[in-house]
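See below for the structure under consideration.
Every protein chain except one is present and positioned as in the full complex.
Each chain gets a letter, A and B, in the order it is written, and its residues are counted from 1.
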Amino acid sequence: MLAQLDATPVETPEIVWAGLLPLLILSAGALLLVMLRSVVKRLPADVEPHLITAIGPITVLGMWFAAGLAGTDVPLAGLRDDMGEPAFYIGLALVMVLAGTLVRTMEIGLDAAITVGLGLSAFAATWGIWDDRWQVTGPFNAIGDQFAVDGFALLFAGVLAASVVLVALLLDGYLRRESLDGPEMYVLMLLSAAGGIVMTGANDLIVIFLGIETLSIAVYVMAAMHNRRTESQEAGLKYFVLGAFASAFLLYGIAFTYGATGSTNLVDIQIFLSSGQLVDNGLLMAAFGLLLVGFGFKIAAAPFHAWTPDVYQGAPTPVVAFMASAVKAAGFAALLRVFMLGFFSHVDDWRPAIGALAVLTLIVGSVMAIVQSDVKRMLAYSSISHAGFILVGVHAASLAGINSVAFYAVAYTFLVIGSFGVLTVVSGVGDRATSLDDLNGMAKRRPVLAFMFTVFLLAQAGVPLTAGFVAKFEVINAAVDSEFYWLAIVAMLTAVVSAFLYLRIVLSMYLGTADGDAADLGDPIPKAAGLAIGIAFAVTVGFGILPGPLSDLASDALPALIGAG
Amino acid sequence: MTSLLASETAAVSFPVLTAMVLTPFLGALLLLVLPNNRPEYFKQVAFLVSALTAAMTAWVMVEFDKAHAATFQFVDQYEWIETLGISWALGLDGISLWLVVLTGALFPIVILAIDAEHSPKPYYAWILVLEAGCMGVFLALDLFAFFVFFEIVLVPMYFLIGQWGHGERAYAATKFFIYTMMGSALMLVGIISTAVITANTTGNDLTFGLIELAESQALGQTAARWIFLSFALAFAVKVPIFPLHTWLPDAHTNAPTAGSVILAGVMLKLGTYGFLRFGIYLFPEAAVYFAPFLVALGTIGILYGAIAATMQRDLKRLVAYSSVAHLGFIVIGTFALNTEGIEGGLLQMVNHGVSTGALFLLVGMIYERRHTREISKLGGLQKPAPMLAGVFMVVMLSSIGLPGLNGFVGEFLTLIGAFAAHRWWAVVAASGVIIAALYLLWAYQRVFHGPAEGDNATMPDLTVREGLTMVPFLVAIVFMGVYPKPVLERMEPAVDALVAHVETHVEDFDEPVADIAHHVELEDLADLGTDTHGEEDGEHG
Partner (left out) sequence: MSDYLRSYLTVGIFGLVGVALVGVFLGLGRILRPDHPNLAKNEAYESGVEPTGDMWSQANIRYYVFALLFVMFDVEAVFIFPWAARLEAYEVFGLIEMAIFIFILLLGLIYAWRKGVLKWV
């Protein structure tokens, strides 16, 4: 009997390595980084700066390779195209020199430089897959029928890679200021982003769960990383306990789904549900509920938001930027994938739940924010209300809805990294100065930073000519298109309520006068953090004034389910 | 859509309207990059930029083809967000022409007349952004673009009040922002609903173009009424119409002089203009349906504003409340839904911009000298400052509506229109004219007459610069009072087309014709335009 078993060969899944390139770059990069940094602890002082400078050109090469590898099945075919032209080499050399100079002027640390390089390479790989493979052949499965590569997954993978780059730039100065140098934070962030990419493309509930856990566990540790701040410890613990709780819910939901449909694979689930063979509707409804609870925790939707203010307040500010951008984006990608693809035939069953969640989240996020006096807490609540807005887009359950979610996620990523980036810079050693009063008179001390923060806040409020407005516009468009006018109205009214919160912050920056002992005495802004904030600002305003390209991108980025056969 | 616009418009190679919007905006950016060590340049640069814009508006005014005033001219159209059918579409017709001219003229004067109290760089930058936004609202032919401009003007005004204001400026600025945003939040839903429902009903691609949406009239009656309400709320807050006016006195009182002048001169018109261009044009049936309601609110606003103004002790607050009353006139004129009423309303928008703008400037000058606006602390200013008193007198009389000055023409037309449509409301509204005379003359008497004591006695008169800045106002006041024909004849075809549009699309609606017009020869009074019912295009646009 046993011998018989041995004889059966195990079916190994067909793997399209190129489709996994962004994931591989981030995860393998993280492992290599931790290995290198634990073997070589300290570099000689005369080597390190040159090594860091060298990372610039290496990154350029890495991006070129990644994009070329990702494009086609024939290894390096994309590269060979470029290689034909001599002009290419001149251009490449120029860009490499420029990159080196940029890295040098940024005065960035080794770990951050490597992380940025990895993030950019992953971004380039995403780009390569998008342009040369997905646009050409359409969506495909990368590992058996477990992991899909489609426009939607690629867009979110790009978002994750971009947030890794920006947060790494923020972390560099922050960790040095807080004397927390070391590769750990970067490694965890890379791993977490890799988990996020798994979530965006997962075609199976179990794979989604794996992704969520990889993403979350790394972030729990990141939240608690500031080991001299008790708030940070508290945040990490709280996030961990509640997150584990949520994971249990999610797993339970997966089990129920399996019970109801006989599979955890989204393709099978979809086929099963749309064929009308479902016996026990109650089981499926329970599964919807449990899955929503699980996802609700990750995206901080009310009533599962209670951890958000405490964790956002306690965790190191750049980590918060990562949590609010990447973690949330990945959570929404997975949520949308599961419900819009797997459960679409039962849209009438899950839609009311999402609608209720959306309304509650919008109201809690905007109303509770008003009474806060700590800016990080305020932004925590505002991130809750943004989750509500995105849920409105999910609730539309249409193509326009998916587009709006994609657009919102991209726009919000840059907005929120910009906002928390500014807070990172101004909050002073130990993240102490984050109360509203600490921002008093900031416009006088740091006019440019205050102006950028104002733009980020107004963008979050949905003022036109910022990406935040177009994002809200698209969501409302989706809601109206599905004829849910009431939801659109609720969303807009709560947006006005949250506008009050953003105005409070702006007022204290421009009208308040600083006390003598205001913590922020105008220490120089770390150049790398300045670069990150500047990029976020440029994207926010750029896509606000000319949203066309991003809108096209978002409307191309549709999720797809491909069966195994 | 392009065919509709392009066929009737002479090809204009230079996108002048786009330039009119972008010039102030780029000017603001230019200010931001100027070095800080030469603060005197800021004002000069800002003035030059706004003067350049004004020159372009002047050119547009001259080149405006009055024979085709009902069609949009100088149209610029570019794709903006292709996937959503949004384009950057700007155009000018007889309705928007004078508001654009007013905007173009007012900003350089404001920049010239008033110095920034502190931090000149952001101050002038914000004013220029404000100009760009206002221009955009008046020129936009795309609902998305319109909303963008309509909302974006909040930001510079918020900062102008908040950073350069007086007294409870933080409160006033926040109240202003939240109030107006609350109004327009629902309008965004309305705008999207209009576009989406139209696209779904007609089967065409999604578009936010004003003309296509207005001409297709694809909304059902109920939908159109609800959506009209969402627009009306946004505009009513901006106008403001009683009872949504409470932000206005606070904003005016605490705003810096420049802010008040722009707020009264241009920004309040964004609402009344919105009613004409978007409310009535897009939803004629709903506009007819809600017209009595809005006329009633307008009339209440006239009386309320007038009575409240009478009781003010702060001169600036008094002028602010008089604005509420004046805008009431514009509202009842607009919703009379006939040529006289709408024309009167439009003219009154320009008049109010000129005269109330000038009043706020003068109040600002008094405040600069005396550091108070309490009427009881002022008195006898005529003796030390005869020039100031004289100018104030003329402007105030224009605001009251003295025949021979501009205010009269507008109010008269408005009341004729309203009388034809809603006779008794018009009668009540007319009493507002009398109260206006009461509060303004009374205020004048208390401020300028009587013995001048203390600081009042030594108050300096207008400087040459201040006097010069008042000249354009006086010229406009007298010219439009004596010879309004050039103004009226350019707006009339557009207004006629709008009324015809309402008549075409609303069953059992006929323009309420003012019988009185046939008895009173308007030309005898003030040459109100020769051809009251010019070429009826039937098509608007």
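Annotations
Note that a contact is a pair of C-beta atoms (placed from the backbone, for glycine too) under 8 Å apart; a residue touches a chain by one contact, two chains touch by 3 or more.
The structure presented is a predicted model; accordingly, all values stated were derived computationally and were not measured.
Displayed chains that the missing chain touches over the full complex: A (touch as defined at the top).
Touch with the chain that is not drawn comes from one residue among A:L31, A:L98 or A:L399, which is A:L31. Annotation for chain A: contacts to the undisplayed chain at residues 1, 6, 8-10, 12, 31, 34-35, 38-39, 41.
In this text, only the chains that are shown with their structure count from here on.
Those residues of chain A lying in contact with chain B across their complex are 403, 458, 461, 463-465, 469-470, 472-474, 476-477, 480-481, 485, 488-489, 492-493, 495-496, 499-500, 503-504, 507, 510-511, 546-548, 551-552, 555. Residues of chain B that touch chain A in their complex: 79-84, 144, 147-149, 151-152, 154-155, 158-159, 162-163, 169-170, 173-174, 177-178, 181-182, 185-186, 188-189, 192-193, 196.
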